[in-house]
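Following: one structure in structure tokens, then a few remarks.
Take a look at chain A:
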Amino acid sequence: MTGASLFGLAACVLIGLGLYGVLAHAAPLRRVLSFNLLGAGVFLLFGVAARRGAAAGLPGDPVPQALVITGIVVAFAATALALMLLRRLTALRAAERAADGLRDDPKGR
Partner candidate 1 sequence: MRAGMMNASLDAVLVVTLLAVALFSVLARQARAAVIGFIAFGLLLALAWVRLGAVDVALTEAAIGALTAPLLLGASAFAGTEKPASPPLRLALAALCALIAGTLAVIVLAAPEPAPSLAMQAVAPLGALDLGNAVTAVLLAYRALDTLLETVVVLLALIGIWSLAHDENWRDAPASPAAPSPPLDLLARVLPPVGLVVAMHLLWVGADAPGGKFQAATLIAAMGLLLMMAGLTPPPALGDARLRALVVAGPAVFLAIGLAGFLFPGSFLAYPDGWAKPLIIVIEMALTVSIALMLLLMLLGPGARKPSA
Partner candidate 2 sequence: MSVLIDLFTLMAVGSGLLFFLAGTIGLLRFPDALSRLHALTKADNLGLGLIVLGLMPQAGSALGALKLLVIWLLALFAGAVASQMIARLVQGGRGCGRG
């Protein structure tokens, strides 16, 4: 087995793991982490295609490598947006709970 296909298999396992994590976890943070694993697996598959397509004196096909760079930056933006949404949601929920506590409603949820 060549090095590239070894990483290819690793990519498949990562995709399986990431997909499982995204679907099985309910906590948003864990889902975001798993989404990143899934993404890493997909990017690695591009990397394997690039490696196998090495030619013209290059260590790999530059097209999929460039696609991965674009993809990594987009995935970072997604992670940042998701975590900022989560931060705001947590703060609002905490404020809601505090307000509920102050009201001292016996039937409060």
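In this section, contacts are C-beta pairs under 8 Å (C-beta built on N, C-alpha and C of every residue); 3 or more make two chains touch, one makes a residue touch a chain; residues count from 1.
With respect to how the candidates were assembled, all candidates are chains of the complex that A comes from, given by their letters.
In this text the structure is predicted, and so the values were computed from the model without any measurement.
Within this complex, chain A touches only one of the listed candidates (1 or 2), namely 1. Looking at the complex, you find that chain A touches candidate 1 at residues 3-21, 23-30, 32-34, 36-37, 40, 43-45, 47-63, 65-70, 72-74, 76-81, 83-90.
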